[in-house]
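Right, chain A next:
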Amino acid sequence: MISGELFIDLLLGSGALVTAILCLTAKDLFQAILLFISMGLLVTLAWVRLGAWDIAIAEAAIGAGLTGALLIATRRQLNQ
Partner candidate 1 sequence: MPVIDVASLLPLLIAIPLIGAIFSVLLSTKYAQVLIGLLSALALVLVIGLILVNLPSVDTEFTTPLRYVLAGWEAPLGIALSLDGFSALLLSLTVFLVTVLTFYSAFYFAASPARVRFWPLWWLLVAGINALFLSADIFNVYVTLEIIGLAAVALVALSGNKAGLTAALRYLLVGLLGSLCYLLAVALLYHVYGTLDFAQLAAKAESNPLSWAALALITVGLVLKTALVPLHFWLPHAHGSAPAPVSAILSALVVKASFYLLVRFWMEILAPAVTNEALMLLGILGGTAILWGCVQALRAKRLKLMVAYSTVAQIGYLFLLFPLLMSTEEASASQLAAQQQSALAAVSYFIVAHACAKAAMFIAAGNIIHSLGHDDIAKLQGMAKYMPLSLFTFAIAGGSLIGLPPSAGFIAKWLLLNVAIDTHQWWWVVIILTGGLLAALAIFRVLDQAFIKPEQASDHVAPDNWQKVPVAMPVSGLALALCTMALGFNADLIIDLIAIEGGE
Partner candidate 2 sequence: MTQALLYGVFGIALFGIGLFGVLAIAHVVKKILAINICGVGVFMVFIANASSGAAPDFVPHAMVLTGIVVAVAGTAMALSLVVRINALEKPEEGA
Partner candidate 3 sequence: MMWQSTLPLLILLSALVSGVAIFFVSDNKPILRKTLNFFGAGSCVGLILVMISGVYQGQVFETRLPLLPNMDLVLHADALSLLFVALSGFLWLLTTIYAIGYLEQSPNRSRFFGFFSLCVFATIGVALAGNLITFLIFYELLTLTTYPLVVHKGNKASLAAGRKYLIYTMLGGASLLAGVVWLKALAGSLDFTATGILASMPHLDPFHLKVIFALIIIGLGVKAALIPLHGWLPSAMAAPAPVSALLHAVAVVKAGAFGIVRVVYDVYGVEFAQELGLTIILAVMASVTIVYGSTRAVFQDDLKRRLAYSTVSQVSYIALGTAIAGPIATIGGIAHLVHQGLMKITMFFCAGSIAETLGVTKVSQMNGAGKRMPLTMLAFSLAVLGMIGIPPAAGFISKWYLGTGALEAGFYWVLGVLIISSLLNATYFLPILYAAWFKPQQGAWPKEKPKGRLETHWMLMLPPVVTALLALSAGLFADAQFSPLNWVKLIAAREYGSEFVSILAASSQQIPAMWLALGAPLLCALLLVRKQMQQVAHWFLPLSAGIALLAYAISGQGSNTTPWLFFGSVLTLNDTTSTFFLLAVSLWLLAAVFAVNFVKADERKVRFCLFFLLAMCGNFGLVLAQDISGFISFFTLMSLASYGLVVHFDTDEAHQAGKSYMQWAVLGELLLFTGLAGLAFGSIDPSLAGNPEQTYPAWVIGFLLAGFGVKAGLFGLHVWLPMAHPVAPVAASALLSGVMVKAGLLGWLKFIPFGEVAFATYGSVLVVLGLFAAFFGVLVGVTQDNPKALLAYSTMSQMGILIAAVGVGLKYPELWSLLLPAIVLYAVHHGLAKAALFLFAGMNSTLTWHKYRWVCWLAAALPAAALAGLPLTSGAVAKIALKDVVERDLLMGTVLPLTATGTTWLMMRFLQLIAQKQPKKVTGQPDVLQLGAYGTLLILVTVLSYLISQANGTWANHLTAASFWSSAWPVLLGLGIYFITRALPAGDINVAYTEAGSLVRLGAETLSQGLKLLKDEIENTSWQLPQRVVCRQARVVGLAMAAVRSLMTPGVLFALLLCMLLLAMIAAR
């Protein structure tokens, strides 16, 4: 019997997995980057669930945010 909390965890985790897969299979690079950022946000949530607040903040700011910004900037360069 899966408890409610565990269910959320399961949801978050599989959400991250799915977005990761989608990210890698996406045809369009921009799409992939967006999916990557959303995966980062899902993972941030997961880490909040695990009580790792520092990490969550850092992931949101750096892992998802900054990396996302860099990726988008790169894409712009590539498409020029």
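The candidates came about this way: all candidates are chains of the complex that A comes from, given by their letters.
Here, contacts are C-beta pairs under 8 Å (C-beta built on N, C-alpha and C of every residue); 3 or more make two chains touch, one makes a residue touch a chain; residues count from 1.
Source: prediction; values computed, not measured.
With chain A as reference and 1, 2 or 3 as options, the touching candidate in the complex turns out to be 2. Taken together, the chain A residues at the contact with candidate 2 in this complex read 5-6, 9-10, 13-14, 16-17, 20-21, 23-24, 29, 32-33, 36, 39-40, 43, 46-47, 49-52, 54-55, 58-59, 62-63, 66-67, 70-71, 73-75, 77-78, 80.
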